[in-house]
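One chain of protein is taken out of this complex; the other chains stay put.
Naming follows writing order (A, B and C), and every chain is counted from residue 1.
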Amino acid sequence: MSLWEYANPQKFMQTSAAVLPLVWGLTVLSLAVGLVWGFFLTPEAVNFGSTVKIIYLHVPSAMMAINAWVMMLVTSLIWLVRRHHVSALAARAAAPVGLTMTLIALVTGAIWGEPMWGTYWAWDPRLTAFLILFLFYLGYIALWEAIENPDAAADLTSVLCIVGSVFALLSRYAVNFWNQGLHQGATLSLDKEENIANVYWLPLLICLAGFVLLFIALVLVRTRTEIRARRIKALVARERMA
Amino acid sequence: MELTVQDLACARGGVPVLEGVGFTLRGGRALLLRGPNGIGKTTLLRTLAGLQPPLAGRISAPPETMAYAAHADGLKATLTVEENLRFWARVFGTRGIDRALDEFALRDLAQRQAQNLSAGQKRRLGLARLLVTGRPIWVLDEPTVSLDTASVALFGQAVARHLRGGGAALIATHIHLGFEAEELDVTPFKAKPRALGHFDEAFA
Amino acid sequence: MIALLSRDLALAIRAGGGFGLGLAFFLIVVVLVPFGVGPESTILSVIAPGILWVGALLACLLSLDRIFALDYEDGSLDLLATAPIPLEGVVAMKAAAHWVTTGLPLTLAAPGLGLLMNLEPAAYGWLVLSLALGTPALSMIGTFGAALTVGLKRGGLLLSLLVLPLYVPTLIFGAETVGRGADGLATTTPVLMLAGITLATLALLPFAAAAAIRINLR
């Protein structure tokens, strides 16, 4: 059996309906455990005080913000090469999730930055790169919304996603060059100097898993919605033709 | 030059409109496409001209053999008749626009800007472009819109000359053009909603 | 292809405003800034590289939606797509025409506006060089954005949203070149990066833009 069978919409609908309850269950479980553990049961860090608890939201959302774009890139390429509609629709479904993740990473970063760096917003390379990523998500979503013909929209957004990926990487490098930043040292020192890996790592790991699962659950739900919406469109067009 | 189309299917806005289209067009012949509005004549012509990929089927001649002309003439309002024609001649790598000017009676208008032409004159200029492309198969979508009787006759003569020179023409039109041509009604090729199993085909 | 370029330039000249509009916009942006930040020449000279680059970038953005819109409306784009010129060449020529009508005049006018912004004398050469190197990339990226949105209603705003994030690397390296030039620092890295971005953009984006146009014409 080939992996591509899951690209058949009907097969996808069946499989996703079967796994969704499980994914939702695991999502709720891991997020509940991870966040409760992180929020209630971890000590304060020497350098950060209680703000270290923000890490359980900030790092997973930042990771998913990037992973969502990577996933969109992969599904866009699959669409362009193999013309599987589910793939294109999954990319469309992932974009708003990635946008929200980026927003969470930005907001928690800003709130964390205020006590740590004395300012909500610094043009730190990582923050700036996420701001640019946010703009890319906005443009991508806007292009999907603007184009009537669904196949053309899938094609054009795929092209934008590929070109955008290249420019996003380029921007990341450019921004690094433009401002050396405050970010990197801060996160690294947490693990190295104080060597309290286990206390913080375990709940963080669970939160990371929770965010991944949440992303999968949301993308599955949204892709199912997009498939149905697409089918409505096709059926209505057919009615008009008959 | 021969154009053979086999079992062609084409879509408009992602919805299949025609399927199983087949015909043969030989050099020196013209084929008139008939059928009600919205049946997909324009879609078929655009597919043949290479502007959109067919859903299925074979087209024997490559798009490089076809000169496509549609409702919009692609004229630039601020350029003169001569400049418009010369531009297309250079794009298509051909020399000389004199024949085009003469056959469509544009000689007297050569120095006039396209924005100062009447609708029919513009149309004639748009059709004159076909001659400077130097391509053997003309693919024309409603070429006689806004032409008066005299201009239609002019156009008919131009097509007839093109056919005598070994060219071919595929024309979607509702009127008689004054030269001998086969006709093809595309209505029977209307795409039938396929029996719905489920899904993937429902996307198309 | 030369025919296409010369036709587009002739059209720009005859339509009027083709050359002037972007330039006037650039001038207005640069003139408005001192009203916003105050007339102290020290502050102005610090922000001059950034303002000049942002102004040039916005002026470029202004005329992007016209790159393909007119040809799309009058059917020329259909005809060009069926012409013997590869569509990639058409796109490249469109970008070139856009550059000649906006990027080039902006580059030439920038030193004059640098005076208004009290730019450091050492930076003038770098300003012209960075704009000369960077504006072709702006035109090409903008042409790609225009290709994505050709035929869309209300495409103009969307076009800006799509293109602006793509402009970031060019803007950073361009303004950095001028800024470093003004401070008498080494400018090799940003100049090389700017040139690299422009070259890569000119080499690759015509293919993406041509693909986008084919999709849009379907």
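The working rule: a residue touches a chain if its C-beta (ideal position, glycine included) is under 8 Å from a C-beta of that chain, and two chains touch if they have at least 3 such contacts.
One rule holds in what follows: contacts and distances are computed from a predicted model.
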"ABC transporter ATP-binding protein", "Hydrogenase-4 component B", "Acyl-CoA dehydrogenase" or "Heme exporter protein D" - which is the UniProt name of the missing chain: "Heme exporter protein D"
Partner chains on view for the chain not depicted: A
Options A:84, A:126, A:172 or A:222, residue touching the unrepresented chain: A:222
Chain A residues touching the omitted chain (full complex): 35, 39-40, 44, 49-51, 53-54, 57-58, 61, 96-97, 100, 103-104, 107-108, 111-112, 114-115, 214, 218, 221-222, 224-225, 228-229, 231-232, 235-236, 239
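We adopt the following convention: only the chains that are shown with their structure count from here on.
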Fewest touching-chain hops separating chain A from chain B: 1
Reference chain C; chain at largest CA-centroid distance: B
Chain nearest the overall C-alpha centroid of the shown protein atoms: C
Intercentroid distance (Cα basis), chain B paired with chain A, Å: 48
Separation of mean Cα positions, chain C and chain A [Å, integer]: 32
Mean-CA-position distance for chain C and chain B (Å): 37
Per-residue overlap in chain A, given as positions that touch at least 2 other chains: 149, 152
For chain B, residues contacting two or more additional chains: none
Touching residues (chain side chain C, partner chain A) in the complex: 144, 148-149, 152, 154-155, 158, 161-162, 164-166, 168-169, 172-173, 176, 189-190, 193, 197, 205, 208, 211-212, 215-216, 218
Touching residues on chain A, where the partner in the complex is chain C: 132, 135-136, 138-139, 142-143, 146-147, 149, 152, 155-156, 159-160, 162-164, 167-168, 170-171, 173-175, 177-178
Residue numbers on chain C that touch chain B, as the complex places them: 2-4, 7, 10-11, 14-15, 71, 73-76, 78-85, 217-218
